[in-house]
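As you look at this complex, bear in mind that one protein chain is not there, while each of the others sits in place.
Moving on, here comes subunit A:
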Amino acid sequence: MRDLSVFRALLLILTVFMSHQVAASSDTTATRSTALYDDLGGHDGIRQMMETFVLNIAEDERVVHHFVNADIERFHTQISEHICELSGGPCIYKGASMPEVHKGMNISRAEFNAIVENLITAMETHDVAVSTQNRLLAILAAMHNDVIQR
């Protein structure tokens, strides 16, 4: 019972994380730095990575059924533009909103995770650093509720 100081230290660490998170999310919206876009390899880097991502999806029986009627060329272009914009690049995604795009697909939580895994595999294939992967994943994870079970 006398080791409560350790517990306080852990609480302090927790508090530091929380404030870091708040700070991190506010500066991504305020300054729109292009650092992530650059680290992903810019326009070409993102397009190549997204091509690998699309090929990974095509071989993934857990999710490929959602894409049987999709226009894959268009999907590749649109998802690349979207990632370009989200990462701070000089692109403007002109497609519909995420809830609209995924409406009626009834994407499950497990399918969302499968897509995330395909993206991670694509990033690994293109030697994207873990720190860069995490920055992109955090942005996409925030869209979880806009995409699933629509």
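Here is the rule we use: a contact is a pair of C-beta atoms (placed from the backbone, for glycine too) under 8 Å apart; a residue touches a chain by one contact, two chains touch by 3 or more; residues count from 1.
Keep this in mind: contacts and distances are computed from a predicted model.
K.L.:
Missing chain's UniProt protein name, "Dipeptide ABC transporter permease DppC", "MetA-pathway of phenol degradation", "NitT/TauT family transport system ATP-binding protein" or "Acetolactate synthase"?
P.N.:
Listed in its UniProt record, the absent chain's protein name reads "MetA-pathway of phenol degradation".
K.L.:
For the chain that's not shown, point to the residue among A:58, A:72 or A:110 touching it.
P.N.:
Of all options in A:58, A:72 or A:110, contact with the hidden chain holds for A:110.
K.L.:
Extract the touching residues of subunit A with respect to the undisplayed chain.
P.N.:
Contact residues on subunit A toward the absent chain are 1-4, 6-7, 10-11, 13-14, 16-17, 20-21, 24, 62, 108-111, 113-114, 116-117, 120, 130-132, 134-135, 137-138, 141, 144-145.
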